[in-house]
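One protein chain omitted, others in place.
And now, subunit A:
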Amino acid sequence: MFRIVNKKELNSAVTLLEIEAPFVAKKAKAGQFIIFRVDEFSERVPLTIADYDREKGTVTIIFQKVGLSTKLLAAKEVGDSIRDFVGPLGVATEYDGFKKVAVVGGGVGCAIAYPQAKALHELGVEVDVIAGFRNKEIVILEDEMSAVSDNYYLMTDDGTKGEKGFVTDKLKSLIEAGNQYDAVIAIGPIPMMKFVSLTTKPYGIKTIVSLNPIMIDGTGMCGGCRVTVGGEIKFACVDGPDFDGHQVDFDELMNRNSVYKKEEADLAEKHICRMDKMAHDLIH
């Protein structure tokens, strides 16, 4: 069992949990992820390691409540435990030889981008962060991202905070203004990563994206996480999750991630029962 030692609601949909997992904390690196299971009946769900504290033996995750598993997880409180927490999985991101990097985060993708920006910053790399959100209500990690970047650009679709516009608009103007990026790291919804990759392609800037296919084991045994990169099948859990954005077949990934749309929707009903039961168990 893995105990929750800290909890923060970053916005109405995004939660931060710090969880005791000493073995994982000891090995974790930026770009890697964990797979959790709330209880015996739960799915195995991947989440990026947002931060870790090797001394305390804790790992921080930041996640959006999108379906049953993430809602069950968000319903846990400090002192509660979850059944399974396995990691660190995936290949840590390589930053060899980068002098200046643009980190582009979209929505909850900022949680995944944050540890990367932080790692780069700590290596002395010049970091520009472009963070995009739909509106000001859902902005997360503003202070944290600012603290680990040389320039922090906040974008909202509706202009309620920061600048109005998409992250790709900002990225393009920064490149046009003469910023020489050795790499762009883009993490967020699949369409955003696709369009960032399209934006950087004409300039030939190396673009790293972090893919989020559906996963089970996270060790390369199910092939459920397979993605096509440069025409080859790759297993995102062991070959990634980071890949060259100019090589990724984003449309295929988007299609594959829709596989359980109907099943997940059917779970919504069951979800209400599970949540009720959990609340009941807590009271008794």
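A few points about this structure:
Rule of thumb we're sticking to: contacts are C-beta pairs under 8 Å (C-beta built on N, C-alpha and C of every residue); 3 or more make two chains touch, one makes a residue touch a chain; residues count from 1.
Here is the rule we use: contacts and distances are computed from a predicted model.
Per the UniProt record, the absent chain's protein name among "Sulfide dehydrogenase (Flavoprotein) subunit SudA", "Sarcosine oxidase subunit beta", "ABC transporter permease" or "Phenylacetate-CoA oxygenase" is "Sulfide dehydrogenase (Flavoprotein) subunit SudA".
Although one chain is not drawn, the whole complex shows that of A:Ile138, A:Leu174 or A:Ile216 it is A:Ile216 that touches it. Only one residue in the set A:Gly31, A:Pro88 or A:Gly188 touches the chain that does not appear here, and it is A:Pro88.
Contact between subunit A and the absent chain runs through residues 23-24, 26-27, 37, 41-44, 68-69, 83-89, 216-224, 226, 228, 233, 238, 249, 252, 255-256, 258-260, 263-264, 267, 270, 274.
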